[in-house]
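What you see is the complex with one protein chain gone and the rest in place.
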Amino acid sequence: MKMYLAVLRLRLNMGMQYRAAALAGVATQFFWGFIIIMVFEAFYEHAAQTPPISLKELIQYIWLQQAFLVFVMMWFRDNELFDLITSGNIAYELCRPSGLYGFWYAKLLAQRLSSALLRCFPILIVAYLLPEPYNLEPPPSIWAFLLFLSALLLGLLLLVAISMFLYISVFITLSPMGSLLVFGVLSEFFAGLVIPVPLMPVWLQKIAYVLPFRWTADFPFRVYSGHIPEQDAIIGILVQLSYLTVLVWMGRKALNGVLKKVVVQGG
Amino acid sequence: MKLYFKYLSIHFKSQMQYRTSFWLLSIGQFFIPFSIFVGLYFLFERFGQIKGWQFFEVALCFAVIHMAFSLSECFARGFDMFSSLVVKGEFDRLLVRPRSTFVQVLGSKFEFTRVGRLLQSVIVLVWALSNLPIEWSTIKAITLALMIVSGVFIFTGIYMLAATMCFWTVQGLEVASIFTDGGREMAQYPLNIYQKWVARFFTYVIPFGTVNYLPLQYILGKGDGNELIHMLTPVLGSLFILPCFLVWQFGVRHYRSTGS
C-alpha cells in the first residue's frame, strides 16, 4: 500500500511540473463541454417528444464527463508500459518484489487519479458558477452524492481493470495500435462518451447495458443528477462490484498466462 | 513548390517502411470520426432535426469540415508537430539552410494515415449530396471546393499560431486544440445552433463559419440576402492564414534573438 502511495505522489509531482499543460487541458475541456451542451440545447429546443433524460440532467452529465474525463477515457494510456512489453524489457519488471498485476494496476490508477485531481476541481468550480441553465448543480441529496462518489470510484477501478486487458492484449499483438483502436472506439461509444446512453436507440441501449463500459461513466454521472434513483443506484453499485471482481480475476489469470509465454520464449 | 513535393515523396517512402502500422492507423482514423458520425445519426433519429437543419444537411457540414481537417493534418502536420522540432533542437538545422522556414517546416512532417479520416468524410459527403435536392451548377461546385480549401487554410493558420507559441513555451500547447479539434467538433453542426457570441467568434475571429455554414446556405438555397457574398465567404476565410504567417515570421525572429 505504501508503495502505491509513493507511485501516486511521484505522479502528482510530475503532474505539477506540467501545470501549464494541465491548465490548458482544463480550458480545452471546458470549451468542449460548452460546445456539446449547446448542441444538445439546440436539439432539445424543438424536440417532438420528451427525451428520456432532461436537459438539466444532461448538462450535469456533460460537466461531470468533462471533469472526470481521465477517469473514463480509454485513450489515456501509458506508453511506457507499451514500450516495456513490445521491447521485451519486461524482464526488469519481473524482478520487482511485487505482483505485476498489482503494480501495473496501481501505476495506471495513480496516473488517472493524479491527472484527474489536477484537472477536475477547476472545471467543477467554474461549472458551478456558470449562469443558469448551464451550471452544474449540487446533487439532489447527500445520499445521491455519496452514492455518486462510490459509483465514480468504483467506475475508475473498473476502467483500470478493463484497460489492463488492453496492455495484456499487446503481449499477443505486439503492437498497441490495433488494440487501442478497438478498445478506444468501442469502449468510449458504449460508455456514453459520444452520445449519452439514454439518448441511444433502445436496441443499442440494451447492448450498452450488458457491457461493462457504461458502468465506468454513464452510471455514476446519472446517479449524480438523480436520473438514476437511489434504490437503483445501490443495485448498480453491487453490479459494479461484481464486474470489478470478475474482471480483476480474469485479468490476473490472463496476465499470468501471457507472462508464462514470455518466460518460455526467453523474452 | 517543387521542394515541397520532394519532401512529400521522401516522407511517403519513409511511411511505406511501416506498412502494417500505416494501415492500422489509417483504419483507426477511419473509425474514430465514424463513431462520432454514428452518434450524430442516432441523435437525428431521436430528434429529427436541429434548429431547422435536416440530417443530410448537417452531414454535409460534417463531411466538409472533416475533409478540411484531415487534409490539413496530413499536409500541414509539420506545424502541428512543431513543438518536437523545437524541443529536439532540429529547428536550428532548418535555419542553416537557404530556404524559407515555412516550406521547410511544412515539409518536416506529413501524416498520411489521415487518409482514413478523409475517406470517411468523402463517403459521408457523397451520401449526403446524393440525398439532398440540390440544383447543381458549376459555381456551386466551385463553392464546395473552395469551402474545403478555406478549411485547410484556417486549420493550417491555427497550427502556425500554435507553432509560433513554441518559441516561447512548449507548455500549454493543448489550448490550441480548442481551435483545431474544438473547431472541427463545433463546425460539424451549422453555426447558428450555437449562442450568438460563439457564432460571432467563429465567424469573425477564427472564420470557421466560412468553411461550411455561410456558403452552405447558398448551396442549399437557404440563403437570405446576397448570394454572391455567401458564395465568396470561403475566399475571405482563407485570408485568415495571412496574419498567421506574419505572426510566424515574428516568432522566428524572436527565436533567433533569444535562441531559447
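Letters A and B mark the chains in the order given here, with residues in each chain numbered from 1 onward.
By our rule, a residue touches a chain if its C-beta (ideal position, glycine included) is under 8 Å from a C-beta of that chain, and two chains touch if they have at least 3 such contacts.
The rule is short, and it goes like this: contacts and distances are computed from a predicted model.
Asks: Have a look at "PTS system, fructose-specific IIC component", "ABC transporter", "Activator of (R)-2-hydroxyglutaryl-CoA dehydratase" or "Aspartyl/glutamyl-tRNA(Asn/Gln) amidotransferase subunit B" and point out the UniProt protein name belonging to the hidden chain.
Replies: Protein name of the absent chain (UniProt record): "ABC transporter".
Asks: Write down which of B:Lys88, B:Arg200 or B:Lys222 is the residue touching the left-out chain.
Replies: Only one listed residue reaches the unshown chain, and that is B:Lys88.
Asks: Identify the residues of chain B touching the omitted chain, counting contacts across the whole complex.
Replies: 2-3, 6-7, 10, 13-15, 17-18, 88-90, 92-93, 95-100, 104, 256-260
Just so we're on the same page, only the chains that are shown with their structure count from here on.
Asks: Could you grab the centroid distance between chain A and chain B? Build each centroid from C-alpha atoms only and quote it in angstrom.
Replies: Between these chains, centre-to-centre, one finds 29 Å.
Asks: So in the complex, the part of chain B that touches chain A is made up of which residues?
Replies: Within the complex, chain B contacts chain A at residues 20-21, 24-25, 27-28, 31-32, 35-36, 38-39, 42-43, 45-52, 169, 171-175, 177-178, 181-182, 185-186, 189, 193-195, 198.
Asks: Quick check on the complex: what are the chain A residues that touch chain B?
Replies: 18, 20-21, 23-25, 27-28, 31-32, 34-35, 38-39, 42-48, 51, 175, 177-178, 180-181, 184-185, 188-189, 194-195, 199-201, 204
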